[in-house]
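All protein chains of the complex are present and in place, except for one that has been dropped.
Going by the order they are written in, the chains are A, B and C; count residues from 1 in each one.
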Amino acid sequence: MKAYFTELFTGAWSLIVGLTVTLKALFSPVVTVQYPRQKIDVTPNYRGHIDLIKDPETGTHRCITCGMCMRDCPSDCIYLEGEKQEGVKGKVLTLYTLDYTKCSHCGACVEVCPTQALDYCDDYEVAGFAREDFHYDLLKRVEERE
Amino acid sequence: MQTLNSYAPEIIRIVMAVVGGAVVVFGNALVMGYMERKLAGHFQRRTGPMEVGFHGLLQLVIDGIKLMSKQLVIPAKADKPLFMLAPIISFAPVFLPLLVIPFSDRIQGFDLDVGLLFVLAIASINVLAVLVAGWASNNKYSMFGAFRAVAQNVAYEIPMLLSLLAIVFMTNTFSLRGIVEAQTVWFIVLQPVAFIIYLICMVAETNRAPFDLAEAESELTAGFHTEYSGMSFSLFMMAEYTNMFIVSCIATVFFLGGTSGIPLPYFEYTGIIWFLLKVYLFMFFLVWIRWTYPRTRFDQLMNLCWKYLLPISLVNLLITVVVVKL
Amino acid sequence: MAEQKKSLLRVHSYAKECHERSEQGYSDAALAGGHQPGLIQLELADKILNACRANSLWPMTFGIACCAIEMMVCGMARFDISRFGSEVFRPSPRQSDLMIVAGTVNRKLAPVLLTLYEQMPAPRYVIALGNCAVSGGPFDVEANYDVVLGVDKLIPVDVYVPGCPPRPEALIEGILQLQEKIAGKRNPFPQNRMPKGA
Partner (left out) sequence: MNVDVIEDERQHQFVLNMGPQHPSTHGVLRVLLKMEGEYVLDPQPVLGYVHRCHEKIGEYKPARAFMPNTARMDYLGALIYNQGYAMLLERAAGIEVPRRAEYIRVITSELNRIQSHLLWYGAYLLDLGAFTPIMYAFDDREHILDTLEDICGSRLTYCYCRVGGVCKDIDDKFIERTRAFIERLRGRLPMYEKLVNGNIIVQKRMKSVGNYTPELCARYGVTGPLLRAAGVEYDLRKAEPYSVYSEFDFEVPTEQQGDAWAAFNVRYREIEQSLRIVEQALDKLPEGEVMEAKVPKKLRLPQGDYNCSVEAPRGELSYYLVSDGSDIPYRIKVRTPSYSNLSVVPEVCKGMMIADVVTSMGALDLVIPEIDR
C-alpha cells in the first residue's frame, strides 16, 4: 500500500518537473537561424566542390595537367584534358570537368596536387532541376571569376 | 399562419446554431492547429510557421486548401463504403455537443436537462468512427490503432464519468447551465481530486499524447488513419480538435465556473470571453503535455486507469456523497 | 512454415518493373495520373491551389542513409523547415506530398521506393537529396553491383540537391526551388526583409 502511494506521488512529481523544463524553454529565445534571410557563417574550411584557384600573379589557374587528381579520385569524378601548344612549356589545360554528383568530399585531389591548383569552394547551398547542372566546367568557372 | 409565426423564431435559432457550430468547429480547428504548431515550435526553441502570412498565420488555411485538393486514395482491398463513411461518422456528430454548452448566459443552443449525458453519449460516437476507419482500411496498423482506441476510450469513460458524477451529486443537476450556476466557489477548489482525474481522462479520451496510442507514430506509422489521405484525413484532424474543444468546455463548465469571471461593463455577452479563455487554457495544457512526455505503453495505460484512476475516483465519489448527503 | 517464411523474405526482390525502369528510364505511361491535365481548366483556381501546395509540402519520414540525418537536422530547431510549413513529417505516404529520397537506393530498395511513390496521392513531388540519390554518387564505380545509379531512373525527380551529404541549407534551398517550380514564385516573400520578432 505504501509503495502504491509512493509511486503515485514520485511519478506525479517527476511529470511536473518535466513540465517546468518545457515551460522554461517556451520563454527562452529561439535558436532558429532564419535561413534565407539570415545566414550562418559557414567556416572558410568548408568542403564544397573543388575549384581551380585563380593565381593573383598570373591571373589564371596553376594547373599543369599532370592528371594526378584524375588518377587519385576514388569515385572518378574528375576528367581533364590538355594539349601541347607552341611556345609553352608543358601541357596546357583545355578541359577540366567535375562531375560533382559523384564527389564524396574526400579531399584526395586537393592534397595530391603538386602545384596546389585546387581548393574547395564555399558553395554550400546548391540545388537544381537536372543532374547535368552539377557537371561543372572548372576552366570556365575560373575564367568567369573576377 | 399561426403555426408558422410560432415556428419562425425557432427556425432562426436553429440556423444560428448551425452557423455558430460550423464557425466554432472550423475556427477552432484553425486556431488550434496554428496554436499547436506555433507552441510546439517555441517549446522546442524554434519559431514554427513563419513565412506563410504574417508569422505563419495563413499556414493552417493553406494546409486545409491543400488537403482538399489532394487525391483521395482508396486502397484496392479496402471496404469502400465503410472507408468513405468513417471520416463522416467521426466529423458529423461533433456539432451536436456544442449545442448544449453554455458559452455565456445568452449563448447556448438549448439547455438540456441531461446535458452532461448528451455530451458524453455523442462524444463516444467518435470511437465508433475510429473502429470503422481501422477496420475498413484493411491495414494491420490501422487495425491495431482502432482496437487500442476502443479499449482505451471504453476504459477511460468510466473514471471520467465517475469524477464528473461527484459534482453532479453536489449540484443535483445534469444540466450544464445548472452546474455553472451552482458554482459559487469553483469546483476545482472543492473537488481537486476529481479535477485531476478528469484532466487525465480528458487527454486519454481525445487520444492525445501521452495517450495517443491509436495513432502512435513510432509504432503504428499513423495508426487508424494510415490509409487516409487528403480531405478524409483532415476531417479526422478536425474531429480531433473539436473533441479537444468539447472536453475542455466540459472541464471549464464543471471545474472553472464556466462563464464566471470579472464582468466587463457595457457588454452583455462578456461571459464568452472568460469561457473561451478558460477553454484555451485547457487546450494549452493539452499541447504542453503533448510536447513534453513520451507515449505510455498500452498495458501501462490500462494499469493507470484500472489501478489508479478508477479506485480513486470511486473513493472520491463515495466521500462526496457522504459529505453532501449527510 | 519454412516455405512461407522464405516467400515472405523474397517479396522485395529486384522487380521486373524496377529493372526496366533503371535500364530504360520511366515511360510516360508509368507517370500518367499524376500530371494529366484536368478536364476543366480553371486558371485562377489552379494558381491558388498551386500556391497552397507550394507552401504546405509535407515530407514523408523516409530516411535511407547519411543524408537522412541532415534531413532530420532540417526539421530541428536550428534550421527548422516548419517556417515554410513543411515540418509535418508524416509517417504514412498517404498523407505526404513530398518524398525526400535521402540516401542510396539499391536494387532491393527500388521496388519499395516505387511502391511508396505510388502510394502517395497526387500531386506529389520528389527531391533527390545527396549524391547517391542524384546519380549513385561515390558508388558509381566499376565494382558496384547493387546501387541504382540515380533515383531519377525509377521515379521522376523534381529537384536535385547534390552534396555528400549536403548541408541542411542546401535542402532548404531545394525546397524553396521546388516551391518556385510549383507556384512560380520564390519564397520567402518579400525577399530580404526580416519579419519582426524573429
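In this section, a contact is a pair of C-beta atoms (placed from the backbone, for glycine too) under 8 Å apart; a residue touches a chain by one contact, two chains touch by 3 or more.
All values derive from a computational prediction rather than experimental measurement.
In the entire assembly, the chain absent from the figure touches the shown chains A, B, C. For the options B:Asn28, B:Gln44 or B:Ser69, the residue in contact with the chain missing from this view is B:Gln44. Which of B:Glu51, B:Asp212 or B:Glu240 touches the hidden chain is settled by the complete complex: it is B:Asp212. Interface with the hidden chain, as seen from chain C, comprises residues 5, 8-9, 12, 60-66, 68-70, 72-73, 76-78, 91, 93, 103-104, 106, 108-109, 112, 116, 138-139, 141-147, 164-165, 167. Seen from chain A, the chain kept out of the figure touches residues 7, 10-12, 14-15, 17-18, 20-22, 25, 31, 42-43, 45-47, 72, 74-75, 104-108, 111-112, 120. Residues of chain B in touch with the missing chain: 40, 43-46, 140-141, 144, 209-210, 212, 216-221, 290-300.
In the analysis below, only the chains that are shown with their structure count from here on.
Chain contacts here are complete: no pair of chains fails to touch. The innermost chain, defined by the distance from its C-alpha mean to the mean of all protein C-alpha atoms, is C. Distance from the chain A centre to the chain C centre is 22 Å, each centre being the mean of its Cα atoms.
Touching of two or more other chains is recorded for residues 41, 44-47, 50 of chain B.
Each of residues 30-32, 34 in chain A touches at least two other chains.
Against chain A, in their complex, chain B makes its touches with residues 39, 41-47, 50, 288-289, 291-293, 308. Per the touch definition, chain C reaches chain A in the complex via residues 77-80, 83, 131, 134-141, 150, 152, 158-164, 166-167, 169-174, 176-177, 181, 187-188, 191-195, 198.
Residues 8, 15, 18-19, 21-23, 25-26, 28-32, 34 of chain A are the ones touching chain B in the complex.
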